[in-house]
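Sending over a structure as structure tokens; questions will come in a sec.
With one protein chain withheld, the remaining protein chains of the complex are depicted in position.
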Amino acid sequence: MKPAPFAYARASTLDDALALLAEHGDDARLLAGGQSLMATLNMRLSAPEILIDLNRIDGLANIEDTGDAIRIGAMTRHVDIETSDAVATHAPLIAAAMEHIAHPAIRNRGTFGGSIAFADPAGELPACAVALDATMHIAGKGGERAVAAADFFRGLYETAIEPGEILTAVSVPKIATGWRSGFLELARRHGDYAIIGLCAHVEHDGNVFGDGRLVFFGAGDRPVAAPKSAALIKGKSWSDALAEDLSAALKQELDPPEDLNADGPMRKHLAGVLVKRTLGPLAGA
Amino acid sequence: MTDMITDRWILDRPNSYIGRSVPRPNAPRLAQGRGTFVDDVELKRMVHVAFVRSPYAHARMKSISTDAAKAAPGVVAVVTGKELAKIHDPWVGVLTHLEGIKSAPQYALPIDTARWQGEGVVAVVADSRAHAEDAVELVEIDWEVLPAVTDAETALDASTPVIHDDLGDNLTWRRNANIGDVDAAYTNADHVVEETFVFGRHTGVCLEARALVADFEPSEEQLTVWHNNQCPHMIQNILATHYHLDEHRVRVITRDVGASFGIKVHTYADEIATVGLSIMLKRPVKFVADRMESFVTDIHARDHRVKGKIAVKNDGTIVAFEIDDLTGIGPYSMYPRTSGIEANQVVNMIGGPYRFDNYRAVATVVFQNKNMMCQYRAVGHPIMCAVTEGLVDAAAKVVGMDPVEIRQKNFHPDDAYPTKSAQGLPFENLSHEESMKTLLEAMDYEALKADRDEKRKEGIYRGIGFASFIEVTNPSAAFYGVGGARISAQDGATLRLDAKGNVFVSTGATEQGQGMEAVISQVAATAVGVPPERLKIITGDTEHTPYGGGTWGSRAAGIGGEAVAQAGRALREQILVAAGAMLQEDAAKLDIRNGVVVDADTGNERIGLDEVGRICYYRPDTLPDGFQSELVATRHYVPRKYPFAFTNGAQASYLEVDVETGFIKLLRHWCIEECGTVINPLLVDEQIRGGVVQGLGGAMWEECLYDADGQMLNANLADYLVPMAAELPDIDCGHVVSPTADSDLGAKGAGEAGTCGAPACVMNALNDALSPFDAKITSMPFTPKKVLQALGKI
Partner (left out) sequence: MDKNVDVTMTVNGETVTRRVEARTNLVDFLRYELGLTGSHVGCEHGVCGACTVRVDGRIVRGCLMVAAQADGSDVWTIEGVTETGEIKALQDAFVERNALQCGFCTPGMLLTVAELMERKPDASREEIREFISGNFCRCTGYQAIVDAVAMARAKGDA
């Protein structure tokens, strides 16, 4: 199927893009990597009047070291994150997630910010952002504002980005000493959206766990953090009993949806398996 | 066997290309992106059609408003079923040899009622596909939604609405078989084991969708259709018949076809409509199904529920099989092959590899408001094989035998042929024992068992599964022709020498990617005595090829190839007569080798084919008085001694189940296959591998999911899971060779063996892996959810 007709405008600067967005409002869609949007348009599930192309705006595709964090420009392509030393060093969780995102041709084109702003609840990167307590930088007419990842995802494909605003970058705090990241997902086929996946970012002193975040994707209408379950690990070393406790706690804490591949109980069960298989190795077990 | 053809001259030719992995002549063109698929065809004044498709599984169109669509940019015509029905006759998908099968008349576009979600109901023609799609959104239909019949189990209940009032009920066809005395066998057997098997609805997903360009030229009433159908002559006949055209003024051209697998062998309403639109508009019309409409219109297959029983003695002897097969085939029986054949094959072939005397079967085929089902690669085979082999494994377990041992005990022995199946089907020459022996060696069964058992101690659950099978190939007219379908079982081949000594080979068999052109060139080169590079293969054009059946039922090599062999021999004899006249030599003392006429005894070169061509065409005056050379030979062939060339084989799967996640990892797969004379080992192996993977698809991932209202839930390539490279194992192939004596070439088909056996052995391997847990799964596809449920984890 071909998309419904639309106009096309290429923004050359951020201000240009913001002006176009202001002009066209709800009739416009922002075109970043387009790897989800174009498929949606091709199925005529969406029919905007105009696409505003962000791909030629300078300065939106850099990965910058800002001291405590790395700032990933929204238009940074997945392939450039996949091959980035800075990401591998400072955000190993994101580095681990990259190979699970679709396929090489998609990663060559898809963007970090596009994935975050699209906010697919089964997407890897939104969950990574929440697990790493990233900060989203959003530009609007009045300038830039920052939103914590935990407050950014508001529901199914819904974010804190207001009409007229554009996500410009995501700041990811550098992994701190004593913290470890683990990524695991269960997809029917390599590169598919996962039935459920886990981003774990935890403190571990070589003996016991400290603080940590367990964030699931494919488990709700947005990335789903499980703070109550995560609290169980504090001060504990890895054990089968802890795995059992976590599995039981997750069944209470999570309320995952049903789709073609799995129902809620199956996802709850798998969440327990993911936690066991992720935290165990992180603890050196 | 003295009445059989046993002259293997073609296998004894000098400079033979038979049995060699010759590269395909058409492959470099495809690898360079220079193929010509239907969508690559562009004609002047060509317009494009898109269809309004029913959003409901069952609904009546109270009114249709096309005004807004007609006024949309680029729109040329908007046509309803009532308008199109004025120029064509409907069709009914029945065959007389499927006694009692019934269906309703189907039109290119329905007159007033849509009967499945996705059925094309109004055609919109515009100057581009995009414009046609824009206008599709502007067609307004006032729908009266009718109750949808979706569950085959209740389709015949009195409380279920009838889909076609004129038919009286929702029964398409029922077949019973009763052989021996099953009840007595149950009484005498030591064990009767029951199992219910469920096969998911899946579909072919040819990467190139169904497509055609229809071009009607009114001054000559000539219709030319570029089509990716597997059977150009069949479509020619159907189009002529239903549009009242002279058959010789209908030309069907099939150039490169982006695979077919049985999907492109049927009469699709939207394709027939496209032809009608060209006739109405007197200009070329193109239709290329998009992926989403492919999922709701390309035929689906399988979707059978089979209750099976096997009766065995304590020593493992099988004494009876019984099945109750139920399948729902959509709202019409597909034309012209019918949608009864898959169930018919299941009834015919249950227990195929084994000797047993008692058999009872009932197959019930019902209408429902879902997309139509029909024949797809290995029609019925994966079902009959999984039911048979699942029951045999269950029997082995109850009597405490190794799965291999119980099979070996019950096989038709290799020295027992010719023989018949319990159902009475004739087996010419099969090799179950040898195939199993070869398989066990290839997989190293003992080592594999040791590995499985060792891993189990570590909490890693691996399983080994087997499937022996039979496969129908080289179908004669017994398959469709006797039932009244105008589907050619025979193939013709014409070979012609040109003035430069090259040979044109035209054949009624068609290329879909399986490598038919290579096989034809190998046979032609061998039969005539020329190198393959001196051949030009012509296929897929009803104006330029002899009448033939095209590609289906694993027939192209065995039937099309034999016709080429016979025509090639005839051409060689013609050439030698001409050369004899030139050389004043007895033609019987000459032969053609490597493109040169030689003395048959010494191999000494006498005259090149280029010289023979030159003299025959340009200087016939130099030939003896009264001698006229003939350098074109046509021969036709159809198997006559056997209705089908049954083949056989054995497959095995080794896999690992993650018992916490329910995920299955396929570790390795083996297939030993018997296809008679192997013309091109490379191509045969790749047919097997591709076929295995399609079988694995149905076993592991693929399923057309419907809700209770008849809406297909995963009609796109993201949600319908086809097998992709990362999840697949390497597949080892091997062969046992027992040529058929029904042809000189001795080739049987190889296209469907892989698909036939793969699901069965994966099922058996899965259940072997799950055996420590007392868990069993017999419902395909084997999803993680089903595995976890079987294990009681969720």
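Order as written gives the chain letters A and B; numbering starts at 1 within each chain.
Going forward, a residue touches a chain if its C-beta (ideal position, glycine included) is under 8 Å from a C-beta of that chain, and two chains touch if they have at least 3 such contacts.
Fair warning: this is a prediction, and the values are worked out from it, not measured in the lab.
S.K.: Checking the contacts here: which visible chains does the omitted one touch?
M.R.: A, B
S.K.: Looking at the whole complex, which of B:206, B:252, B:310 or B:712 touches the chain that is not displayed?
M.R.: Only one of B:206, B:252, B:310 or B:712 touches the chain omitted from view, namely B:206.
S.K.: From the list B:81, B:262, B:308 or B:513, which touches the chain that is not on show?
M.R.: Touching the chain that is not displayed is residue B:513.
S.K.: Among A:14, A:38 or A:208, exactly one should touch the missing chain; which is it?
M.R.: A:38
S.K.: Mind listing the subunit A residues that contact the chain we can't see here?
M.R.: Residues in contact with the chain left out: 1-8, 10, 31, 34-35, 38-39, 41-43, 49-51, 53, 55, 79, 99, 102-106, 108-109, 189-191.
S.K.: For subunit B, which positions touch the chain that isn't shown here?
M.R.: 23-24, 26-37, 39-40, 42, 130, 204-209, 256-259, 261, 290-291, 512-515, 682-683, 686, 689-690, 692-694, 716-718, 722-726, 728, 730-731
One rule holds for everything that comes next: only the chains that are shown with their structure count from here on.
S.K.: Which integer distance in Å separates the CA centroid of subunit A from that of subunit B?
M.R.: 44
S.K.: Tell me, which parts of subunit A touch subunit B in their complex?
M.R.: Spelled out, the residues of subunit A in touch with subunit B are 1-5, 39, 43-44, 186, 188-192, 195, 260-263, 265-266, 269-270, 273.
S.K.: Give every residue of subunit B touching subunit A within the complex, in rising order.
M.R.: Contact set of subunit B toward subunit A: 129-130, 133-134, 137, 290, 292, 660-661, 663, 701, 705, 713-714, 716, 718-719, 721, 724, 726-727, 783-785, 788, 793-794.
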